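Now for subunit A:
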Amino acid sequence: MLAYKFDWGVLWRQPYGEWLLQGLWMTIQVGALAWVIAFILGLLFGTLRASTWWPLRFIGALYVEVFRNIPFLVQLFFWFYAGPMLFGKTLQFKINSISGLHYYVAVVALGLYTASRVAEHVRAGFASIGHGQYDAVLSTGMTHLQMYWYVIVPHALRLIIPPLTTEFLTIFKNSAVAMTIGVAETTFMSYKIDEQTFHGLEATTGAMAIYLVLGMTVVKLMNLIETKYRIPGLVTR
Partner candidate 1 sequence: MIEIKNVSKWFGDFQVLVDIDEVVERGQKVVICGPSGSGKSTLLRCVNGLEPYQKGEILVDGVSLSDPKTNLYKLREKIGMVFQRFELYPHLTVMRNITLAPMKVRKQSRPAAEKKAMALLERVGIPDKAAAYPANLSGGQQQRVAIARALAMEPDCMMFDEPTSALDPEMIQEVLEVMIGLAKDGMTMLVVTHEMGFAREVADEIIFMDAGRIVERGSGDEFFKNPKSQRTKDFLGQILK
Partner candidate 2 sequence: MFDAVFTNLPYLLGGFLTNVQLAAFALAGGLFLGALVGLGRISKRPWVYHPVTLYVNFLRNIPLILVIFWVYFVMPILTGRSMDPFISAAVSFVVFEATYFGEIFRAGFQTISRDLVSAAYSTGLTYRQTAAHILVPIAFRRMLPSLITQSIITFQDTSLAYVIGLQEMVRRTTIVDSIEVRSIQLYSFVAILFFVICFIGSRISLHYEEKSRKAKVL
């Protein structure tokens, strides 16, 4: 063990320190943008899953099962390597020459994957709203669409803030997988530092610290949101 000389300076010496910070910024960007996609799509498919009309339920279930049962890495590679080919020979070359393609593919792939998980939480949220509430709203004359938009969805969203917090954290962790297609995020940078300095241990430890801080920040943020939108009288914990 002692044959290895630790070099913790690698973490803040230029250019390595800056690389890590750039990686952090990329992690945040990828995660946040993917989260927007995941949230919107997850809401959509989760609502479909909870629908009373079976074709809608089936579509929702299909989406969730497909995107949940395939590892994210495999999905990412599919979209990145095989995806452009789906558009035919001519478009394929155009797509592959977009600079920063890996960045866009990573965001979309991560969004699609996470949406399946969000959809499940949304469905659970709807399920935990008692049947009586649906009846009550409809009996005031609202249409189904109005009922969902004004009552059910806002209620369900508040209920699922804790599991959504977990998913938000998970999306930042899964963003690390994008390093495999060259996205210059935190984990990618720590690996790059190792390539240059052979001090991967220190670099990855530093990356761990970055993820820890990121995680704690996200939890704090979500706690603020939860407090602001809390349903009075509802015991969640």
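Operating definition for what follows: a contact is a pair of C-beta atoms (placed from the backbone, for glycine too) under 8 Å apart; a residue touches a chain by one contact, two chains touch by 3 or more; residues count from 1.
Per the selection procedure, all candidates are chains of the complex that A comes from, given by their letters.
What you are looking at is a predicted structure, and each value in this text was computed from that prediction instead of being measured.
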State which numbered option touches subunit A in this complex: 1 or 2. 2
Show me the residue ranges of subunit A that touch candidate 2 in the complex, using the header's touch definition. 1, 3-4, 65-66, 68-75, 77-78, 81-82, 85-86, 169, 173-177, 179-180, 187, 190-191, 194, 200-201, 204-205, 207-208, 211-212, 214-216
